[in-house]
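Of the protein chains in this complex, all but one are displayed in their positions.
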Amino acid sequence: MNVPTEHLLALAAILFSLGVLGFLTRKNLIIVLASIELMLNAANLTFVAGSRAWAAEGVTGGSPLQGPIFSLFVILVAAAEAAVGLALIIALYRLKQSVALDSAGELKG
Amino acid sequence: MAETLFYLLSIGAIACGAGVIRARMPLFSVLCLLGAFFCLSGIYLLAGFQFLAVTQLLVYAGAIMVLFLFVIMLLNLGDENEIARQSGIALSGKQLAVAGTSAGVFALIGVLTAGYGIAPVETASTRASGIDELQTLAVELFSRYMLPFEAASLLLLLTMIGVIAIAKRQRAGEPTHTGAGFPWTKEPLDEESTL
Partner (left out) sequence: MDTSTVSLANELWFVPFLPLLGALLCGALHLAVLRRRKAGGAEAPLQALAGYVACGAIALALGIVVSSWSTLLGGAEAIESGTWNWIDAGSFDIGLSMVFDRLSSVMCLVITGVGLLIHIYSLGYMKGDPGFAKFFAYLNLFVFAMLMLVLSSNLMGLFVGWEGVGLCSYLLIGFWYEKGWPAEAGQKAFIVNRIGDACFLLGSFLLIRLFGTLDLSDVGASVQAVMGEHPGTIALAALLLFGGACGKSAQFPLFTWLPDAMAGPTPVSALIHAATMVTAGIYLLLRLNPLYAAAPSVMLVIGFVGALTAFIGASTAIFQRDIKKVLAYSTVSQLGYMFLGLSTGAWAAALFHLVTHAFFKGLLFLGSGSVIHGMHEEQDMYKMGGLRRHMPRTFITFVAGSAALSGLPLMSGFFSKDEILAMAFASGGLHVALWLVGLAAAAMTAFYTWRMVALTFFGKERFDPEHVHPHESPATMTVPLMILAVFAVFGGVLNLPAVLPGAGMLHHWLEPVTKLGDEILHSTGHELHHLSALSEWCLLGLGSLIALVFAHKGFHAYTSGTEADARARAERPDAVGFLEEAWRIDSTYTRRIVRPIKLAAFLVASVVDQLAIDGAVNGAGSFATSLAQRLRGLVDGSVKNYALWMGAGAAALALSWILI
């Protein structure tokens, strides 16, 4: 594949901004959680882009493997986060019979 | 050939991303997310990260996505009234402007970054097995990144316990929202008598 690194980064930025938009605007908690997953994937993509550029330029000292390894950790954290988030959604649904964000405003001060 | 494929996959990922946030029903949103995962997995493969691509498919598309779908099915969110209640925009006009500007800034940064992409970078073709060759990755992970790796395993364990504690169904007779059911709440507070 013969693509500039910047194009990968641009794709990551666009996906991230889509995630931000969804995270900020949507009411449904499941869609909010999905937006977060989208942002995490955008972050992974930047790791990959950086690691790829590193490997191509043959920079000594350090390892191009740092990118994928961090991506792995991100996937791991994402999995944990999704699990907890979904559990919270279930708990909320039990309480309010709804998964809308507004229904969790009870701590309003 | 590979370049064309990259740009096609990029367009697919963006389209799926837009679908995630535009979808009216959570089920459709999650399916779009699945599509985005697939497209990204393809890009990883093209960039020379086979193991990461496979992990993306297995963990994200396989495990996490199933979790999402499972929850949607469990809560029966396909109900029309429920969808009407939950869909749509949660913000006022002014707030929407702030949100749009914030997201726009990130998108703008992305577009501007793309403009710098003059010199193409060739994915190292000298390595037949790609960049994240499984063996070297494993060596790295179990030597240099040993501590984060172990910490991550601990995190997963804690997540497991936490999720069970949160999502556990309360026994009958227990008050529902006093923190009862959480392992650290030994004695549920008697709300009526204290308030």
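Residue numbering begins at 1 within each chain, and the chains themselves are lettered A and B in the order written.
Rule of thumb we're sticking to: a residue touches a chain if its C-beta (ideal position, glycine included) is under 8 Å from a C-beta of that chain, and two chains touch if they have at least 3 such contacts.
Here the structure is a predicted model, which is why all the values come from computation and not from measurement.
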item: Contacting the left-out chain in the complete assembly, out of A:V3, A:V20 or A:A91; value: A:V20
item: Touching the absent chain when the full complex is considered, from B:L74, B:V98, B:V111 or B:A138; value: B:V98
item: Hidden partner chain, residues of chain A it touches; value: 20, 23-24, 101-102, 104-109
item: Chain B, residues in touch with the chain not shown (by the definition above); value: 90-91, 95, 98-99, 101-103, 105-106, 109
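Note that in this section only the chains that are shown with their structure count from here on.
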item: Chain A and chain B: spacing of chain centres that average the CA atoms, whole Å; value: 5
item: Chain A residues touching chain B - in the complex, by the definition given at the top; value: 1-22, 24-28, 30-31, 33-35, 37-38, 41, 44-45, 48-49, 51-53, 55-57, 63-65, 67-69, 71-73, 75-80, 82-84, 86-91, 93-95, 98-102
item: Of all residues in chain B, those that touch chain A in their complex; value: 2-3, 5-6, 10, 13-14, 17-18, 20-21, 23, 26, 29-30, 33, 36-37, 40, 43-44, 46-49, 51-52, 55-56, 59-60, 63-64, 67-68, 71-72, 74-75, 77, 82, 85-91, 96, 99-100, 102-107, 109-111, 113-124, 131-132, 136-137, 140-141, 145, 148, 152, 155-156, 159-160, 162-163, 166-167, 169, 176-177
